[in-house]
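Only a single protein chain was left out; the remaining protein chains are all shown in position.
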Amino acid sequence: MARNAVSTFEHAQRRLSVWFVMPGFLMIFIVMGGVAIYSFDLSFRNLELLRGFSSDYVGFETYRTVLSRRETIPVIGNTLYWVSMSTILVIVLGISVGYLVSDSTNRVTRISRAVMLVPWVLPGVVVAGLWKWMYNGQNGLINKILLDIGVIEQGFPFLARPETVLPSVVLVIVWRLFPIYALVVASSIQSIEISLFEAAKMDGISPWQEFRFIILPSIKYQVLTMGVTVLIWITNNLVLVNVMTGGGPLYFSKTLPVFMYELGFRYGKLSEAAVVTVFNLIILLALSVVYLAVYRRNQRGDI
Amino acid sequence: MGIARTRTGIHGASIIRGILSLVLLCIIMIPLFWLFIAAFKTQADIQMIPVRWLPKEPTLGAFFAVWLDRTGTGALWTRYFLNTILVATVTTTIVVSLGTMVGYGLARYRLRGSSFVLTVLLVAQLFTGPALMIPVYVVTARIGLHNTLIGLIMVYVVFQTPFASWLSYSNFQNLPRELEQAAAIDGCSPLQAFLKVTLPLSKIGITTVGLMSLLLTWSEYPFAVALLETTEKLTVSIGLARFITAFNVYWNQMAAASIIIAIPVLAILIFTQRYFIQGLMAGSEK
Partner (left out) sequence: MKRYGMAILIIALIATSAFSSGQQATQSDETGSSEQRTLRVWKFGGPQHEREYMLEKIALFEERNPGIQIEWIYQNYAERRTRVITAANAGNLPHVILTDGQSIPEFVQLGIVQPYEQFAPERVSVWRERFVEEGWDTGVVDGQTYGVSTYVDAATMIAYNTEMFEAAGIVDENGIARPPSDWAEVLEIAREFRSQGMAGIALPGSNAPNDVLTFQGIAYRNGGRWIENGQAQVDGPGFVDTLQFYQDLTEYAQSGYSETNFRQAMELFFQSQAPMAITMSYAPILRQSLGAPADFPYNIAPFPRRATDSGNFPSASFIMTPTVAHLVPADLPKEYEDAVIRYVDFWMTEEAQEGWSGSVIEGRLPILKANLASDGFARVYPDMAADYERGQLFEGALPMPGFPGLAESEQLLIDAFQSVLIGIETPDQALGRINPQIQQLYDAAR
């Protein structure tokens, strides 16, 4: 009797599942698919606001125009630098700091954990504005500190120099993202079975061995998947660079999203912006392959 | 969770930990402190060369300036605030509902097409940023959703549901099915079982999804600036960006405004941070 009820129930539940999945899925699939296709379509046209909303198909002409811009190649280079450096730094710092603050008995680490979400919670515009100000060569806080401790004798304009501008904005997104990453790592470390540590202690292993052979393997999945989430956030970030430098000086800090924004919203060259969007999508698609691979391993063939 | 434990494979490392944590605290706190005190400075203090740590005469002027100004730099903050609350609550409500439904549906049964749906959800997450800004801008301008809060909400819902679905999918997977089957024996319909048994048990996961959506909407900038145009429609992040204009840069007012904006979010986070992080972590578990 009971078994029968359960099987009827399961049957009904299966139907319910389908009804549950459909609305959300269809919405995502249709809208995002449609928009993605539309942006491909747009990239083969010559839509420019300065000529109104009418446009013609011009094949790869717009691609040629974009590629012939002298900043395009440097911008792609900047984007790769920005994405890889930021992600690596966030993950490395995140793991170390996560390990550091995973100890709940230390009061300082507890206080640290309490404030660690704030950089991520602050609106991006504020973070960007704040750091732009702090980096300023004339009245910036960083220069004040460096001057006070005698590292430099004259204010250094971090965002004005081609060689320092990109590393400087990378540090800002790292500052914004490594704390939340570290919190997830810390939380994962805390959920490791305590018996593992106790056994290890009896074997008398060093802290480094403990970290390398017990902690890292246990938090591998969280590190990877959260890492990919961070990677997406970084790749999609427009606000930080746009507000801090506008891509300058010249194009030395311009990334693909900034380039796209500038082409589309400043100059109204929507088709050229769509081409840049396509470049960005290609990078993102390459990343999705990585993402899917991570999840396949993670889920052991669940997908 | 939260078992206080000294992992004292780390021999006497507590002091080193303390010192390193202090350094960490400085790195995080100094910029925040700088922002905080800026709100109590005058415009002259802000520009002062050489730079001074503390305000010469602390003042609440910036806060008043933010709320009283009506010329459009920081104008109409009450309006921006209400708009943002409206957009954020509606978006979060819809995203949480849709995300929970999709996540639950996927987690309970492996249906035909499940893996396709999951793949779409994963790939869709990658495209949630400015990647699709241009087409969204053109499309909304054409179908008359430009400069409407409804349009903005729709965009947010579409772009946030993939992550929300994914997160709740991972969370529901950790919930045993036996409880629902027990409910079935008690005569519950699947919907009742979901509402009465599963939902209350997945509070952490749902809170995380909700918070994530709330936080992302609260300070979203690129789409807001692309879609919204007129003052009475703007959200706080655009208002914030307007403190940095060509003619004036009001760091103090921006700081004051961001303090006001951060208060509700921080208040929520104080109570939910632990669940939030746990939920994110569970979301990345296998």
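We call the chains A and B, going by the order they appear; numbering starts again at 1 in every chain.
By our rule, contacts are C-beta pairs under 8 Å (C-beta built on N, C-alpha and C of every residue); 3 or more make two chains touch, one makes a residue touch a chain.
As the structure is a computational prediction, the values presented were derived from the model and not from experiment.
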{"item": "Displayed chains contacting the withheld chain", "value": "A, B"}
{"item": "Option from A:Thr72, A:Ser86 or A:Asn136 whose C-beta touches the chain left out", "value": "A:Asn136"}
{"item": "Touch with the omitted chain, as defined above, among B:Arg17, B:Arg108 or B:Arg242", "value": "B:Arg242"}
{"item": "Absent-chain contact - pick from A:Gly34, A:Gly59, A:Pro162 or A:Pro217", "value": "A:Pro162"}
{"item": "Sites on subunit B contacted by the missing partner chain, in the whole complex", "value": "42-44, 47-49, 69-73, 75, 82, 85-86, 89-90, 93, 141-142, 144, 146-147, 149, 229-232, 242, 245-249"}
{"item": "Residues of subunit A in contact with the chain not shown", "value": "49-53, 71, 136-139, 154-157, 159-162, 245-251, 265-269"}
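Criterion: only the chains that are shown with their structure count from here on.
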{"item": "Centroid distance [mean C-alpha coordinates] between subunit B and subunit A, Å", "value": "14"}
{"item": "Residues of subunit B that touch subunit A when the two form their complex", "value": "1-11, 13-14, 17-18, 20-22, 24-25, 27-32, 34-35, 46-51, 98-99, 101-102, 104-106, 108-109, 111, 115, 117-139, 142, 157-159, 161-162, 165, 180-181, 184-185, 187, 189-191, 193-194, 215, 218-219, 221-222, 226, 236-237, 240-241, 243-244, 251, 254, 258, 261-262, 265-266, 269, 273, 276-278, 280-281, 283-286"}
{"item": "Partner subunit B, residues of subunit A touching it in the complex", "value": "2, 5-6, 9-10, 12-21, 23-25, 27-29, 31-32, 35-36, 38-39, 42, 47, 53, 97, 100-106, 108-109, 111-112, 114-126, 129-134, 138-141, 143-144, 147, 175, 179-180, 183-184, 186-188, 190-191, 194, 197, 200-201, 205-207, 210, 221-222, 224-226, 229, 232-233, 235-239, 243, 257, 260-261, 264-265, 270, 273-274, 277, 280-281, 284-285, 287-288, 291-292, 295, 298-300, 302-303"}
